[in-house]
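A single structure is presented below for examination.
Here the complex is missing one protein chain, while the rest keep their positions.
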Amino acid sequence: MTMSQCNIVQAPKLTRKDFISDQDVRWCPGCGDYAILASIQRVMPELGVPREKMVFVSGIGCSSRFPYYMNTYGFHSIHGRAPAVATGIKITRPDLMVWVVTGDGDGLSIGGNHLIHTMRRNIDLKILLFNNRIYGLTKGQTSPTSEQGMKTKSTPFGALDRPFNPLSVAIGSAATFVARSIDIDSPHLQYVLRRAAEHKGTAFVELYQNCNVFNDGTWESVTDKDVRSDRLLVLEHGKPLVFGKERKKGIRMRPDMSPEVVEINGNTSGLLVHDETRRDEGYHFMLSRLASPEFPEPIGVLRAVREPTYEELMAEQCRTVIQERGKGTIEKLLHAGETWVVS
Amino acid sequence: MTMSQCNIVQAPKLTRKDFISDQDVRWCPGCGDYAILASIQRVMPELGVPREKMVFVSGIGCSSRFPYYMNTYGFHSIHGRAPAVATGIKITRPDLMVWVVTGDGDGLSIGGNHLIHTMRRNIDLKILLFNNRIYGLTKGQTSPTSEQGMKTKSTPFGALDRPFNPLSVAIGSAATFVARSIDIDSPHLQYVLRRAAEHKGTAFVELYQNCNVFNDGTWESVTDKDVRSDRLLVLEHGKPLVFGKERKKGIRMRPDMSPEVVEINGNTSGLLVHDETRRDEGYHFMLSRLASPEFPEPIGVLRAVREPTYEELMAEQCRTVIQERGKGTIEKLLHAGETWVVS
Amino acid sequence: MSDIESTQSAPEVRPRPMSELETVVVRFAGDSGDGMQLTGTEFTKSVALEGSDLATFPDYPAEIRAPAGTLAGVSAYQVHFSSQEVYTPGDQPDVLVVMNPAALRINLPDLPHGGIIIANVGSFTQSNLEKAGYKANPLEDGSLSGYQVFAIDIAKQVALALEGMGLTAKEVGRCKNFYALGLMFWLYNHPVEREEKSIRAKFQKNPKLADANIKAFRAGYYYGETAELFPSRYVVPPAVIAPGTYRHITGNEATAIGLVTAAQLASLPLFCGSYPITPASDILHNLAMYPNYDVITFQAEDEIAAITATIGAAYAGALGVTTTSGPGMALKTEAIGLAVMAELPLVIVNVQRGGPSTGLPTKTEQADLFQAVFGRNGECPVVVIAPATPGDCFWMAIEAARIAIRHMCTVIYLSDGFLANGAEPWKLPDAASLQKIPVAFRTDPEGFHPYLRNPDTLARPWVVPGTPGMEHRIGGLEKEDVIGNVSYDPQNHEKMVRLRAEKIARVVHEVPDATVYGDSSGDLLIVGWGSTYGAITQAVKSLRRRGHRVSALHLRYLNPMPANVGRVLANFQRVLVAEMNLGQLLMMLRAQFLVDAVGFHKVQGRPFKVSELVVKAEELLGAREQAELCAHAEMV
Partner (left out) sequence: MSDIESTQSAPEVRPRPMSELETVVVRFAGDSGDGMQLTGTEFTKSVALEGSDLATFPDYPAEIRAPAGTLAGVSAYQVHFSSQEVYTPGDQPDVLVVMNPAALRINLPDLPHGGIIIANVGSFTQSNLEKAGYKANPLEDGSLSGYQVFAIDIAKQVALALEGMGLTAKEVGRCKNFYALGLMFWLYNHPVEREEKSIRAKFQKNPKLADANIKAFRAGYYYGETAELFPSRYVVPPAVIAPGTYRHITGNEATAIGLVTAAQLASLPLFCGSYPITPASDILHNLAMYPNYDVITFQAEDEIAAITATIGAAYAGALGVTTTSGPGMALKTEAIGLAVMAELPLVIVNVQRGGPSTGLPTKTEQADLFQAVFGRNGECPVVVIAPATPGDCFWMAIEAARIAIRHMCTVIYLSDGFLANGAEPWKLPDAASLQKIPVAFRTDPEGFHPYLRNPDTLARPWVVPGTPGMEHRIGGLEKEDVIGNVSYDPQNHEKMVRLRAEKIARVVHEVPDATVYGDSSGDLLIVGWGSTYGAITQAVKSLRRRGHRVSALHLRYLNPMPANVGRVLANFQRVLVAEMNLGQLLMMLRAQFLVDAVGFHKVQGRPFKVSELVVKAEELLGAREQAELCAHAEMV
């Protein structure tokens, strides 16, 4: 067992089917999870990573049943702990490609701490948070992304809590890769997945997901065909922040550093130009805060910055110590420190 | 027992001594915690809150021994859970003023999740995080704020993790009040404490604190007498971001929304002007990221925004339900739903 | 309003032979989408109103909505009703209503030979048969020849009945369950008006759907009447039931209102810090309905925050309750230690489910007893109690609160999935007769110390923040006796460890002696706790009828146990401890009383059947009798 670098070998060409497991998919008919599953199964063969080198780790929730449906290695762990389980796997075996699938409850409620610490450490995990703004599996309680005032089983008179913005939490935790996509927008989702796969370090992806049983239509007001071009800001690196049906709206910065929506007429100068790779997180954070109805909501890659991963640093440290001290043996281990001989 | 609003009654004039408990203070001689304790005991009498209406809640750590030394109600709970314990107290008794004292390990490592959820909910707690960038009580392991590469007992070859910035985590979690001060700067610390006390909603305060036994001098490079005016940015609401020994440096925004340090000559126009009360968190977040040596580190109140607290919303909801359904009685409770009579 | 309203009188029916039955068990089974839970509860309600004694068992799948027609998606609801006392939902159904092949496949093994199957034949399509794993159609291949099969194309019948109402096919499909219900109403001779009113109330917001369902219901009823498929109708005479006002109640509902009642009796706000988890969530949902009862529900970020916030609330003067199930209970472990050190009143509700780990989340089990009694670091004693029936949940919830407050201690209340979702008719107590729970917040600073103790109970004083002159500090470090300061003194530690143990032990003074069902001595004592009460009692009843000298002992207090347990055990030749685990109470009894008890374990996510207990008991008794014979032989 060695701690070698991730090494993507040339695998025989795989297809989507190779990634479909023999398990019956058990989500409610119409659940947004199906669309996400299909997109992921489409993207996987393109990554050139052999199936056996992939591990999907999840917590508990509808979304967390995901690993059963992937014909890869999979670990359906316990509620909220997937990032920690995945961390143990990745640190032990940096050659594996490790995906984490979690929900807004699993990832942000009980598992919030592991999530932010994983991002802080920049472990090379790809984390997909299926955000349906509800607890699906337990049949409809408020989640940390549920809107204030929302009536659920556990909040019959309306939720009192303010919601988290998962992207803001991620950027606040110094994540090196932060992105967002939508269950039903397969091409975009596939693009984002590919980008997450390419990133070295923790890749955090929020997916707007519809739970048609307990929170049907929660994203409709931004993702509906009719409104989406006005309500979504599709980010592209190096391009100005432009949106709207006729691409006549843009986002500019006021002198006090606050964003505003402006009408443009072909001329995009003066608009903010999207830069995923900026080190200063203020801009990325600002993006994460853009929310309907005042602003369009950004989708795509907000931030993608290369920093050494935890495993890389660990490997380097290990090499240095071996250089200095040599590989250990039981003999050396036992005889360390002061010894004396009785004869 | 009623759930009345916090009501600060006119108490007999108290002095610092009233807040000193009969317990021996058991920190290492020279520990920064002493200075913080003294400042807090100085500020408390000014708040006009009777001693018995104050509760100090802590987790575990050197810092978390704090409640023993305050002659108020106090709860030295378990590691990381102080915000949750305090939440239960505050929701049950909104008339109490509840302070949370925690450390960088207690609050950001094991307790990180409770911390961010408390801020999300905007529970009216005053949270003081004593940041010495080390685990003091357990004798010197790395903490989530320890610098990368730092050698500690648990990281003899250097820590691999990147540190959290507590202020960024707070703003990422939508905290309504975020501030920072320094153990040894008593006047400033007292000012920040007063502001935290005044704020309605979760007030998060990071305190730079020296652990002279296990991490001596960790803040010296910014707080030392000689350098502090160049390394610290003292925030004042409505004032431009100016710093430096001769106040000849300021912070301006580039067109791409990134901050830069500029030399000024009396003329502060073009500099960012500090506004605690802005709703858009992008600016506050940018402030939180300013870090030595590239930038001065901000102290003072970064953000102070009034939003309804959890308890306020809860009280309102409770009133509405009572209006609609009347006060409950056991009789009504039992007879709810369908009943039938057997005679 | 709708056209049905005007014809609300009972439909005319031709007389049909009417047989009297003592006891009936009906099971409705279908796809999750088929509304079997609703059908079951509606039928149960009517059964109750007809005066039967009854018990129910809803059994639904783990998936929210497994794909239609699959085995994983089968949902069932069983009701047992009788003119005699009913203790369990019944071992096996007399009548099995199946809405699709999967439901038949899953439930057939439980049906005794000769049992009635009512099958929705229209759903036995090729595709559905395949999903259920049938090679051939069991309705046609003769494999059901040992049963009375009534195949009815419900979907078609309903479609006919609702024709012209302008409903979508999906809406029509959703009415099937009421057709089945109508048929049962006819079969057991229940009055239809009441049910029609009930349907109308249920679909208040959508009168059209109400009409449709009523029509489907009637169609089912009339079908029974006209099709002359069934040779007879049945009637179950009313049971002898104590007079009073009744309602239907599940264990979770009873737990919730028991807790609210306790808080009202104590004049305290109720604080419930919780995190959703099956099968406990409904308690939180229920409590969340009562802000006007001074109930605060706090859905925390996890179970640790749930319990620690609750400890904070208890410190601040509320009746603190936290509700959860196995995995959540595990997460609360550390904080329970804090509650024990802080000596604040705390009620922890654990609705047990199949374990270990995530296990069988929707199934029942009793395997968290060890965890409740022993599962913490350090010597960390708490009181453990367990309700015996859904209705008993109300009483034991009050009891939990009463003990917690009086003794300033943690009480773990062990319910389980079977109690939680099982329902029974429950006689409402007289609110005025309920005993107040005295609460004495200490407000007198004179001579006050935080760890002073009440000489009887050893409880420390409850002083809430806000009380002038009594500011003090508590926490999880060892406390100096009386004074409450942190103390590392060795002798003090031992003293405190023993005081905390003694405090819990003394609760025994208020624990009622356990009563023996049957004679107070005999050949065999079956000991149980929690939700097995019904099955064990019924089994002992049967065994006694068959002439065996068998009795039952049911423990609602597990720690401390009632004072008379040792004496009771000693009066029986053999002791059998029946539990839905591998022998947890068994071990406690053996250790405490050195009794050579044996265990009967069932760990299948399902309650005991009465017959299983009877067989096991007779096996033991037989062995005993045989042993006696042998001994005799030797002596001769």
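As written, the chains take the letters A, B and C, and residue 1 is the first residue of each chain.
By definition in this document, contacts are C-beta pairs under 8 Å (C-beta built on N, C-alpha and C of every residue); 3 or more make two chains touch, one makes a residue touch a chain.
Since we're looking at a predicted model, the values are computed, not measured.
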Practice task
Would you mind listing the shown chains in contact with the chain that isn't displayed?
Solution key: A, B, C
Problem - Residue of C:Pro356, C:Pro438, C:Pro512 or C:Gly622 touching the missing chain in the full complex - result: C:Pro356
Fill in the blank from the handout: Per the whole complex, from A:Asp226, A:Glu246, A:Glu263 or A:Glu331 the residue touching the absent chain is A:Glu331
Problem - Touching the absent chain when the full complex is considered, from A:Pro67, A:Pro166, A:Gly250 or A:Pro298 - result: A:Pro67
Handout entry: Residues belonging to chain B that touch the chain removed from view
Key = 24-29, 60, 62, 78-80, 109-110, 112, 135-139, 141-142, 144, 153-157, 213
Exercise for the section: Can you list, in ascending order, the chain A residues touching the missing chain? Expected result: 1, 3, 21, 23, 50-55, 57, 60, 67-68, 71-78, 81, 84-93, 95-96, 113-114, 117, 314, 317-318, 321-322, 325-331, 333-335, 337-343
Practice task
Quickly run down the residues of chain C that touch the omitted chain.
Solution key: 61-62, 72, 325-327, 329-331, 333-334, 337-338, 340-341, 352, 354-363, 365, 367-368, 370-371, 373-380, 475-478, 488, 490-491, 493-494, 497-498, 500-501, 581-582, 587-588, 590-592, 594-596, 602-606
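Here, only the chains that are shown with their structure count from here on.
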Fill in the blank from the handout: Cα centroid separation, chain A vs chain B, in Å, comes to 29
Completion exercise
Note: chain C sits from chain B at a C-alpha centroid distance in Å of 45
Practice task
Would you give the residues of chain C that are in contact with at least 2 other chains, written as numbers and ranges?
Solution key: 291, 301-302
Handout entry: Shared interface positions of chain A, touching two or more other chains
Key = 109-110, 112, 144, 157
